[in-house]
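Of the protein chains in this complex, one is absent; all others appear in place.
Our next item is chain A:
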Amino acid sequence: MFSRDKWNEILESLTSNVFRTVLTAFGVFWGIFILVILLAAGTGLENGIKRGFAGIATNSMFMWSQTASKPYDGLPKGRRYNFDLSDVEALKANVNGLEYVSPRNQLGGFGGANNVTKGLKTGAFDVYGDYPDVINQEPMDIVEGRFLNMNDINVNRKVAVIGEGVVDALYDKDEEALGSYIKINGVNFMVIGVYKKKSGMGRDIEEAQKQIYVPFTSFSQAFNYGDRVSWMAVTADDNHSITQLKSQVFDIIKKRHRIHPEDDRAIGNFDLYEQFKKIQGLFLALNLVAYFVGILVLLSGVIGISNIMLIVVKERTKEIGIRRALGASPWNIRGQVLLESVFLTIISGMAGIVFATSILAIVNFFLSNMEDNSEVMFVNPSVNLFVVVVAMTILIISGLLAGFIPAQNAVKVKPVDALRTE
């Protein structure tokens, strides 16, 4: 089927009208180009958004206490309650499949008043009392010093890890942050580390640099929180999804705080995993749209090829008549038309793929050469081998489809009539 003679025949007939061949090829070229670019743009956007989640334990949820919305066990509705440290232990002990349960207390935030001072400078920052595990759930780069450790927790060290945004606000240009003291709500903490976050966790990346982490225990002590826990970040391990484990977690909390088993409003929560899934669903939809649009454009290219092949077949009616007089079987004739159309489709499609990937390479080159590309939504827009294989399959099938009717036309005419045409 792929003998040298066949190729020669195809090349001969395609090069016999180069201009027309090129114009015809352009339709498919364009279609596959758009398909690849759209898919790559989808991937780029997806990579961009995923970078927003980079390193974050997406299999996590955050929960906080609200007020009981149903009376239960002799307690009235509207009752306030708080999580406490024993809840953390209870969850760790009783729920199978949890990787981290990190309690957290928090000061400031959401446009609160100035709460941190250093010398004459002041600022309003989120201050978190955290366990060291939090760095696994909310990854950050420690650019100076170190992060909190269990020792800090155990001996209630008044130490703080601050973001680069905090450094910018509170320190002079060449001033050394490590080892200095900042006052949080009037209590002195020593700076032991500076972090930089790559992800805003769904919030402004700028804001994410303006946070202060102190040991959970010294936070509670310094600000009189006792055993209280304002919220918890709960992460499931790789074999479980937090969305599935959620109700178990809530049931334990409800039991421990005498909350009605059906009181769903007593515990507030934000399921990161669920959000993540939603975004993934969005990208699936985006990909479908890309395929849909790309294939439609490709289809118009295919119709173009089909059209031209019809004309070619018509023009070559006489030649086909001659070939049949010389002993070409219907499948010889059909095969040539089909092969020609598949060949044309694949060549123009490949050109489209090559052109599209070159453009992507250039875009990637500029993206990766940008000083600070953290604000760019696009990351590495690219197509994988799978997409290329899919595109090639689509091309071969479309080439066959494009050639089918013309091929049928080519053998429909009786040889004697074909020979008579001029």
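Here are a few things to note about the model shown:
By our rule, a residue touches a chain if its C-beta (ideal position, glycine included) is under 8 Å from a C-beta of that chain, and two chains touch if they have at least 3 such contacts; residues count from 1.
By definition in this document, contacts and distances are computed from a predicted model.
The chain that is not shown carries the UniProt protein name "Putative ABC transport system ATP-binding protein", picked from "Glutamate synthase (NADPH/NADH) small chain", "Benzoyl-CoA reductase subunit C", "Membrane protein insertase YidC" or "Putative ABC transport system ATP-binding protein". The residue from A:V229, A:A328 or A:V342 that touches the chain not shown here is A:A328. When the missing chain is restored to the complex, the residue among A:L75, A:I347 or A:L419 that touches it is A:L419. Interface residues of chain A facing the missing partner chain: 4-5, 12-13, 16, 318-319, 322-332, 411, 414-416, 419.
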